[in-house]
Every structure is written in structure tokens, then in C-alpha cells.
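Missing here is one protein chain; the remaining ones are kept as they sit in the complex.
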Amino acid sequence: MQVGKKIWAIAEGYIPGWSHGPAPVLTSHEAACILNAGDKEANISLTIYFADRPPAGPYRIQVAAERTLHLRFNDLSDPEKIPVETPYSSLLISDVPVVIQFTRLDSRQEANALVTTIAYAE
Amino acid sequence: MQVGKKIWAIAEGYIPGWSHGPAPVLTSHEAACILNAGDKEANISLTIYFADRPPAGPYRIQVAAERTLHLRFNDLSDPEKIPVETPYSSLLISDVPVVIQFTRLDSRQEANALVTTIAYAE
Amino acid sequence: MQVGKKIWAIAEGYIPGWSHGPAPVLTSHEAACILNAGDKEANISLTIYFADRPPAGPYRIQVAAERTLHLRFNDLSDPEKIPVETPYSSLLISDVPVVIQFTRLDSRQEANALVTTIAYAE
Partner (left out) sequence: MQVGKKIWAIAEGYIPGWSHGPAPVLTSHEAACILNAGDKEANISLTIYFADRPPAGPYRIQVAAERTLHLRFNDLSDPEKIPVETPYSSLLISDVPVVIQFTRLDSRQEANALVTTIAYAE
């Protein structure tokens, strides 16, 4: 079933610079969780915006039909790594409707802090 | 009063693999909180999407008229249990308008981490 | 400036049964933060929905023009208190447009857990 939108934005982004607890499950990270409930593969173009330099990307992401992808921003490397401890925003443009949710695990202190929000869609 | 939408998606899903603190209130879990404010029972079909296998479900859920249901994903077993420590997404389709919010309690470390977000609706 | 919607729903609700840390700022609580940016007082009717009993309310709430109200559900008592450790949902209907955000401070463990989400509007 085709559900969602093609344009998604996440205004908040910040990969914590250190972690506390067993890796990799409790490593500080940010993720865009992408649901493609439709019957066609989703081809997504991701652009990263910064405070004081031109945008990075596009990063190319595929999500198969009827599958989900929990994309860790920490893992992106082509065309470049996203620096830690640096505020950024992300814009994702898909060729088919998808649903995107933002999550961060911050394990800089002894207790993990976890946030999530539905992204902005249009 | 009839309020809400019939199609809801939660892109993020992950049941933590362990817990810390008194059970069951502080057991790590994920929940879809469903409000049916209308005067007809809601019949909801839930499908679970994974990264690398076909979807599970449909799971059948009822929410009585003018009632709320805090559905714990941990408790689902028919047609199959949802595996822990596995990323997933969920799609809920109701025959009457409802409002759905996503919540996770992660008590893997000494302090509990709690997240919530309104789900995506259309 | 008039901004917002007249119908808001919060599907998730649960007042933790105990607290940890200095009261009242770190007392476990749930709040509906209501912004009335318009130039007329907002008269809001709040109904609370439960899993297994008829709804409670309506509770009557006023928010003055160009003011905000951080309404703690713990403080409601007329027509009845909201029980702790009991899942509920809330529906708020205003006579003028407002913006509503949901927040919970859970201080049951040594570290406080905080969640927030924009409510569902239509």
C-alpha cells in the first residue's frame, strides 16, 4: 500500500561526540527511519545543510518495496562523512511516497537519552 | 465525537532486548496509543515491515467506542511475535477515524529513556 | 495573531505513580501546553478517555488572549481527579484557534525522562 509523502525535512541534527555503554547498540547516533510500504523501490536523495558552509550531498539511498530502513547518519560516507558535534539539518526527496521519522540516541552521559519525532512532510 | 484519520504509519520501531527496574511498569516496551473518540468500535489492521524480510501481519485490533487502547507491541503474538532488537515500521488502517501516538520506554540502562511522537496520518 | 486549530487530541496519557527529585519542579507529571496567540480568550472543553470506563469530563479551561497555559493533568479535580498509573487519552475542543503540545516528566527513576510531541490537530 502506497502511503506517505515525497518530500521530508528534519531541521534538527547533531551527532554526539562520544558514547557510554555497550557498542554498537548504545553508541550515540542519529537515524532517519524510512518506511516504504508501497510496491516500488524508493530512490531517495538526501542533502545535509550546515550553519556556515554549503550543503553536503546528495547522498543516494534505496529502500526496497515493502521494507523499512533505519538509516544511521553516522554511517554515511559518500560523498563525505557528516562531522560529529556539528549542528545540521536534512532534506530527503523520494521518487515514491515514504514515511520518515527522526531518532537520536545520545549516550554521552551514563544514562541514554532518546528522542524521536515525525519529520516534516509536504 | 469522531476525530482523527483512518491511515497511520510509525516509521520507527525497535523493542529493546533487555530492561532495568521493576516489571512490568518499567519493562522496555513500545506502544501505539490509540484514541477512538467516536461512537462506533474501531477495527484496525496492523502490518509490520522489516528491513530484510516480507511484512508480518495483519494483526487485528479492536478499540471500543469512546475508549483508548495503549497497545504494547511486545504483547502481539498472532500471527507471530515481533522479534526484539530488530528495526521495524508499522502501518495501521482503521475502519473509523482514530488518533495514534507512538511511545517507547527504553530501560536498558539504569535510567529509563522515554520517547513519544504523534504518528504520520493521511 | 490568530494561529492554530480548534480540535486537538493527545492519544497517549499516563501519570507516573511516584517521583524522584525536588518537588514540585521534578515531580512526575503530564502537561498540555496551550498557546493562545489570538486576541480573544480561549474557552476549552477537555474530555479524558480511558481503556475500560466511560470518559471523564468535560473539564473547563480558559486561556487568556496572548497568553500560554502549561496545564498539568495532575492538577485537574473538577469534575474528578485523573487516576495515576492509568492509561488515558485526551480531546481538547476550543472556541478559538490554539496550539497544543504534550509533555511528560517521568521522574520515577533517578534520572528524569522527558517527552514531548505536538498534539494531533484538525
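Remarks
Each chain gets a letter, A, B and C, in the order it is written, and its residues are counted from 1.
One rule holds for everything that comes next: a residue touches a chain if its C-beta (ideal position, glycine included) is under 8 Å from a C-beta of that chain, and two chains touch if they have at least 3 such contacts.
This is a predicted model, so every value here is computed, not measured.
Within the full complex, the residue among C:7, C:37 or C:51 touching the omitted chain is C:37. Along chain C, the points of touch with the absent chain fall at residues 1, 3-4, 21, 25-26, 31, 33-37, 66-70, 99-101, 103, 107, 110-118, 121. Residues touching the missing chain, restricted to chain A, are 7, 9-14, 17, 47, 49-52, 54-55, 85, 87-89, 91, 93, 102, 104, 106, 108-111, 113-120, 122 (touch as defined at the top).
Going forward, only the chains that are shown with their structure count from here on.
Chain C has its Cα centroid 21 Å from the Cα centroid of chain B.
Distance between chain centres (mean CA atoms), chain A to chain C: 30 Å. Chain contacts: chain B has residues 110-111, 113-118 touching two or more partner chains.
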